[in-house]
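All protein chains but one are shown in place.
Now for chain A:
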Amino acid sequence: MPFYSSLDWLDNGNNKKALQEAEKVLKKQPNFQCAKVLKALALSRLGKDDECEQILESVRKEVPCEDSTLQAMTLCYREIHKPEKICEIYEGATKKDPNNEELLTHLFMAHVRVNDYRKQQQTALALYKLKPKNPYYFWTVMSIVMQAYKADDKISKGVVLPLAERMVEKFVEFGKVEAEQEVQLYLMILEMQEKYAEALEVLSGPLSAKLVSCLNPVPIRRAGLLMKMKRWNDANLSYKLLLRDDLDRWSFYQDYFTSSFHLFDEKSIPNSEEEKKEKDIDGDTGVLNKSAEDAQETASSPDNLIDSKCSVISKISQESSDCKGNPNDTIRVENSEDGADEEGLWSKADSSPEEVKRFLGVLSRKNEKLTRKFRGPYLAYLELYQRLLERGKENPSDVAGDVISLLMAYFSNFGDKPCCFPDLKIFLHLLPEEKKEEFISKIKILVALPESQFAENPQQMQQHINLIELSRRIGFHQNLPKDEKVKLASDLIRHYAHGVRFASPLHTDFSMNDMYAMIACHLLYEEWIEEKLNGNHSKTLLLQAMVILELVLSLSPSNYHAKLLLLKIYALIGAGKAAQGIYELLDVKHMQLDSLGHIHCCHIYSSGLYSVAYSIYETTLKFFTANYKDSVDHLTFSYKFGSFLTIEEFVEFRERLDNSLHYSSIVVEDWLLEILRAGNHAQRVQTMLQVDINLEEDKIKWGKLQDNRDLKVMIAWDPPDRQITPELTKETFEEGVGLLRLRSLVLHIIGAAITLSENYPISGEKTAKVTNGSESRSDKDHCSLLQNLVEELTTCFSSLGTQYPTECHEQKSLLQMISAPLPSRLFSLLRHGSWCQHLQLMVKILTGLVQQDHKQLQNVHEEPESDEILSSMSAASNLLEDSVKEIKEESTKCIDQDCDLTKRKSFLEHVVLIVEMIGVAVLICEICQSILKPLKNAPLVKKAKKKKEITNIQQPKTLDAYNKMVNHLKQTTEELKKLMETWEQGMTASMSMDIAAGDRDSDSSLSALLKDLQHTENCNNKEHKCTTPSDWFSSERKVVDKLKDSYKASAVEIRQLLAIKAKNLVNLHV
């Protein structure tokens, strides 16, 4: 049957066949609704959205009620991004058939898709009235809660949430609450209103029995509520009990300390305001509260405490051990071991530093007895030390102990684990300057690895690595003189080579010794950047780092730290293709397209690899649009499964992705690139047709843009002043916003220019009509729109210029931080301001010609106007010529042996910018040509004698100037093309010399050392996996080949694009 085969074809993605089959069905049964919709679906998938919508509209008017038709329509509307229409069709259907549960459910979900909370509520209520099922009731409640989510605080708390609360209470009264999720929703509503006492009551009551699916939910939630209620005494006790069962929970320690410290304060000021206030709040909340008050009153006389609190404590304690049953024996702590000397420990809050110390002591002793010790108790002492130091009342050493001993206690237990560094790094600032040396030497003694000797086993190696990482963090590497830094790097490489024997046999595991090589590379990078900032350019250091990283990757292919750093260095020196190779190894996908977009996607375009950039842009955009469409489905799932807690989160998450700065930037870059790469004007117009921008109005929600970058992904052991700070994160984000502002304006200007061209059909052929955001606009409107946009661009450019003076220190400090993102392209755009001037001039020429054209038609003759066009034309030509001159100089500097390697990047960046200028010039010339061409023929076509005369006088000048400009443009394009050829050859030669230079370099050179090294390494190591000379050599070769290949690829792509532009120009004469 054709109907079903149409469905099959759709499923298989053969939309043409599906269309044919659907049409066959419709021939026999022209009113078959579902077949009509299938036809529409096939049409939409064939890219014919207009036809699709027409059919859908006609079916919609028939108000279909049949499920399969409605489902198919839903699918269609989703695919053409019109979710609001889904609501309409189901609204119609439910009106016709109001007692259909299924239709109502679909209507509810349709409202969920468009976040219409009020209508959700109405529909859910209608459902509940129809079929009194619990889920429908709670859908209503949740829909009310979501209204509070968007409302301002006063209304939400005052009206909306109490309503939701009352609805749930009604159900509780009648004993109708069934599911765990319903209780969770109840608790959520109470907590949103800060009704913690009420929430606590729910947790103590029969409803808490329904909370089964999470572990230990009641005691943990209760403790959290007690914290929120500032009932420090009870909270403290709860956390003590929780910690008794789980020695390693960091959040428990945090809350335990917070509550203890509040108790310290309360004790020292017995009748403080705060305490009074708390008592007032606690006044009416039942048993637990009373004991809290008791506890506070009797805090100074512990003897009275035990009795009065007994009932509460035993309750908490019982729940805690009931619910928290950890099957792992090593984790479970036997209560009986607490012993007599710890009597009262579990029934009394800790309100003095001494008590806290005693408590930690108990936990530590428990920990010591375990076969596998936890980090928790060791780190807890450091946390205590830190908090005491911040508080500034007690001497932290008196309470927590000497800071070096605390750090050493951790190190002696976990120094042979890779978690040592991330754990200790947040506590190293506790070391006063004068104790740093002592700390490091103590570790050295413990590690017991004399200089010039290598680790004997993996444990010792890891300890040694941690020692080096900690020294670096403390700042011991930063101030070393150059020679020593390089020497340290070579030592580390020796250790690395030696450690290969301990590497895991699994390729999927990181090799432990990799970290030696990574730190060595950080040292080399650091030294390279120092030298660079001092005006010395030492290529070798950076080249060596690349060689080492390639080697690490060849032996340890899953080490993403090495990949990220290598990618960064390649990008830094403009080696786009090499960077792309590493990017592919990283296998960046879905969310990472957003969170890691800054590492590669943002920079690849500046290296001139247009095709690569385009494909990464497309992948990125596909992810974002798919997400926007799909994440709505998950929202409906959350309602379906009653996962109410995730609903708000999903809504927020969806917005966070949709407002991603990276997303908005790539949308703009993608269009700009597509217009630039289009082979001719017709293609450019075609592209513009698809651009989803509104020329008069900005679509980007500037105030809502989100920074979704993961800037912590790159590892760094640098001291805190060389780590990326929140301020720097914000600054780099704003630079990205600035860049987007400029680029978005450029896109708008180009869009407006192309739109203008629709009024001037090229070579008689009427081009497709481009109407972005407005119906047909008059030329005059076009011109003023263009002028406004250019004005906006100029203002934006100059204000950004003031905000970011050239070569500002920020960029420098960014480069100094190895884990920081690369400096934004914004700086290159600001440095080479001629693109902006050039765009201004080109628009001036265009609008001038249009206006002149009009005046001529109206027989107005004004000489100065024309002069301005002529001068703009020559100015534009000169600007381009100057830019090419500038770039020529840069190119020789690039090839120069002693040059700064980053010059290669800035060179390519600048070339790409000039190519863009040429692209804009070609585009505007295309439009100018279509304006001028009819004028040239005017004497032949037009009959009015007067007009003929004017054109005869007027045109030759403008035409000549125009033709001259086109010629000039052609020349410049060819020149740049040739320059890229010379540059490519120069780079290839220069790279070959680099190796030779590396070979010749002095003894201090790392490469010499490395080459030495393998000879000693290579002997007697046959049974171990080992680096061999060929590894080092092949890595070096690999780097040089990759760089050569990369620069070549960039040059080739740039030349190809220039060739297209040159070809366009051939036909642009009038």
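Convention: a contact is a pair of C-beta atoms (placed from the backbone, for glycine too) under 8 Å apart; a residue touches a chain by one contact, two chains touch by 3 or more; residues count from 1.
Heads up, the rule we're going with is that contacts and distances are computed from a predicted model.
Colleague: What is the missing chain called in its UniProt entry, if the choices are "N-alpha-acetyltransferase 20", "Transcription initiation factor IIA subunit 2", "Ribosomal RNA-processing protein 42" or "Elongator complex protein 4"?
Modeller: The missing chain's protein name, per its UniProt entry, is "N-alpha-acetyltransferase 20".
Colleague: Considering the complete complex, identify which of A:92, A:135, A:219 or A:376 is in touch with the unshown chain.
Modeller: In the full complex, the listed residue that touches the missing chain is A:376.
Colleague: Pick from A:590, A:730 or A:780: which residue touches the chain that isn't shown?
Modeller: Counting the whole complex, the residue in contact with the absent chain is A:590.
Colleague: Which residue from A:122, A:204, A:460 or A:643 sits in contact with the chain not drawn here?
Modeller: Within the whole complex, the residue contacting the unshown chain is A:643.
Colleague: Return the single residue from A:159, A:179, A:426 or A:448 that touches the missing chain.
Modeller: In the complete complex, the chain left out is touched by residue A:426.
Colleague: For the chain that's not shown, point to the residue among A:708, A:744 or A:1035 touching it.
Modeller: Within the whole complex, the residue contacting the unshown chain is A:708.
Colleague: For chain A, which residues touch the unseen chain?
Modeller: Against the missing chain, chain A presents residues 212-215, 248-251, 253, 325-328, 330-331, 372, 374-376, 379-380, 383, 417-419, 421-423, 425-426, 506, 508-510, 558, 560, 586-587, 589-592, 594-596, 623, 626-627, 630-631, 633-635, 637-638, 640-641, 643, 645-646, 649-650, 652-653, 656, 708, 710, 712-713.
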